[in-house]
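Only a single protein chain was left out; the remaining protein chains are all shown in position.
The first chain written gets the first letter, and so on, giving A and B; residue counts start at 1 in each chain.
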Amino acid sequence: MKREKPSSSGVVDSPLDARTQVKAREDGLPSVAEGRLRTYEPGDNRGRFLDLLAKRISRPLAVSMTACVHCGLCAESCHYFLARPDDPTMTPVWKADQIRKIFKRHVDWTGRIAPWWVKAGSVDGDEDLNRLKNIVFGTCSACRRCTYNCPMGVDTGLLVRFTRGLLTELGIVPEGVFNVSRDQWETGNQMAVTEEDYLETLVWMRDELRTELGTDDVDIPVDKPDCDVLYTINPREIKFDPRSIAHAAKIFHLAGESWTMPKWGWDQTNFGLFSGDDRLGAYVARNVYEAAERLRAKKIVISECGHGYRSTRWEGYTWAGYDQTRPTESVVVTVKRYLEEGRISVDPSRNTEPVTFHDSCNIARSGDLVEEPREVLQRVCADFREMFPNRRENFCCTGGGGLLSMAEYRPLRLEVGKIKADQLRATGARLVCTMCHNCVDGLNDVIKHYKLALRVVQVLELVSNALVLPASGERTKQSS
Amino acid sequence: MSDFLKILENEVQLAALAFLALVYTVRLGWIFRFKTRRDRTAAVGNERAGAGYSLMNVAMPWAMESTRKRPGFYAQFVVFHIGVAAAIAGTLIIPYAPGLFEIRPVVILFQAVVAAAFVVGLVRLVRRLTNPVLRRISSPDDYFSLVLLIVWFAAAVAALPNRPEKGEWPLIGYFGLTAFFLIYVPFSKICHYLYYPFTRFYLGRSLGHRGALPPKGTKGRKTRRAGEDAA
Partner (left out) sequence: MPHIELEGRRIEVNEEGFLVHPEEWTEETARLLAKAEEGLEELTAEHWAVVKFIRDYYVEKNLAPMVRKMCQATGFPLMKIYDLFPSGPAKGACKVAGLPKPDGCV
């Protein structure tokens, strides 16, 4: 099999770093010992890869493998290619072809008999699998923009996730992907936050909020049964930026919501989405669903997080084989309802700086929310302006698909961030709002790298700024 | 008309068509062997509306940025595929409704349509040979299928007047290629139309279920800057 000329980005040569995998095995971590989290071992990985490919492929993916006509229309939908127009290996079709050729060689018809005729090809060994790893993890944020731009309806975004899942079974993954998966398997949350730290931080935020509002009526309840809302968050909020928890608590308090956070099952993020590991996806999502069941909460509310929303609201139920029994929504939808029902009052003149909105891929393209955040922003900001293109056609923050946890691919990620930078700059806004923690970091990286005069905010922060507190315990009704 | 041509236009075509049907049947069986998963979430949108919208994509160049920004590419696609349809129709009209091609304007119309597709085919071939992205991804099948269609279009233009008395070679070429096509197609990229309903259905159903497709009403919404479409 003739080897193709490698990509000029250099990303494909990134070696497999399995040091933390070896350590996890030596430490006898339960998730590794029990075979839930797979680690890399030399051996017949090629054979296992091919078996898994044939065994796991679903009908929608199989037709995505066969349907591509190599028309090349997807190229210009991808920010990687737009930023590197001289590099064909940045196109969605080339990336997808790297797995497609293996499918053609081993599962499809013509490629098995005359591989060269349809450019079918196999993998020689671990080196090739590592190269494939770098392509599907390092040169694609799985944003699905190409999916929406393929005339044939080929879902390259899902093909990439599928391939990631096969490699995850072999431990042929970027170190960061392994580490976060390990933490989520071992601790139930992707940042290895202990229960003690979790509870302490909630108490801290409650105390800060009590000081701010000058009342002891505010609470951040934990494991309170029979509430209307079970609020679940991203561990990043606990570990590094708990301000968003205080914002949510403030809004819930003023809206008179009956709510609680669970002691276990509070992480609504899900690295299974990024690693392609449905088993991890099922485990994490089930934790949330069972927390709601255990506490008899009426509804699950997900804090601002793109992949968490997609995982918990949409993919998780299917991964977990768990029929959805209760409404599961984004906190932005909850807040929108409060505004509509007059349960909270806001004054948009508190947010005067021009604000633009960045749609998260996982919410706009793989989920349902595009108008809801805009409706909220238009109520709480004085100067809201669109970014172009937007909604389902927005470009990725560059940090999607778990790329923020994979430092080795960062130079390429920032290089192709040029597309996002141009888009941000053209808005003339001073604030860019997003309902995704991942996008917050992705956008911050782009802003810093391209020296843009912008600050990243989230919906709850702007809502919290604009809140009009009721005078002496009486709720003021103010239309805005 | 020679017996050879007669057999080529009738029995050979039918045999090739039967072969195509047989392979497609097996192929569909192959596709259905792959499993699908049930969506366990409560729907926000409508699966049927999403699937329908997705399946109609072929006729909605405004639905995707990729075709919206390249109206020329979409126009080529339309001309090319109408040409294919006309050339296929020709292979059925000549043996089964030859009267139609005794009407001169009809023949000219068919020839014009197929000739336009021939030109588009050449443009597409040049594009595939010169665009670095397409060169990088194209397989021998991609080139062969396209060249074959171009040659077939040329043969069709020559054969459509259906005048075997003036020489049978154009018809032999046309029907010979058609028979070859019917046998080759199921194993090449040309059978992509068989997959289109599947990819489009599954994508549309899944995104329809979530309420992402069809896009919610566009009234008062601006998703792109004015003038962008002209790019």
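Just so we're on the same page, contacts are C-beta pairs under 8 Å (C-beta built on N, C-alpha and C of every residue); 3 or more make two chains touch, one makes a residue touch a chain.
In this text, all values refer to a predicted model and were calculated from it rather than measured experimentally.
Here the chain not displayed is in touch, across the complete complex, with A.
Remark: the omitted chain is touched by one listed residue; of A:298, A:410 or A:430 this is A:410.
Considering A:13, A:27, A:241 or A:340, the position touching the chain not shown turns out to be A:241 (whole complex). Screening A:179, A:232 or A:423 against the full complex identifies A:179 as the residue touching the chain left out.
Those residues of chain A that touch the chain absent from the view are 176, 179-180, 183, 190-193, 197, 200-201, 204, 208, 234-236, 238-243, 269, 402, 404-405, 407-411, 437-438, 441, 444, 448.
In the analysis below, only the chains that are shown with their structure count from here on.
If you average the Cα atoms of chain A and of chain B, the two centres end up 37 Å apart.
Of all residues in chain B, only 27, 30-32, 34-42, 44-45, 54, 57-58, 64-67, 69-70, 73, 77, 131-142, 144, 187-189, 192, 195-196, 198-200, 202-204, 206, 210-212, 215-216, 221-225, 228 touch chain A in the complex they form.
Within the complex, the chain A residues that touch chain B are 57-64, 66-70, 72-77, 81, 86, 88-89, 91, 93-94, 97, 109-110, 116-119, 147-155, 313-314, 317-318, 321-324, 327-328, 364-368, 370-371, 386, 388-393.
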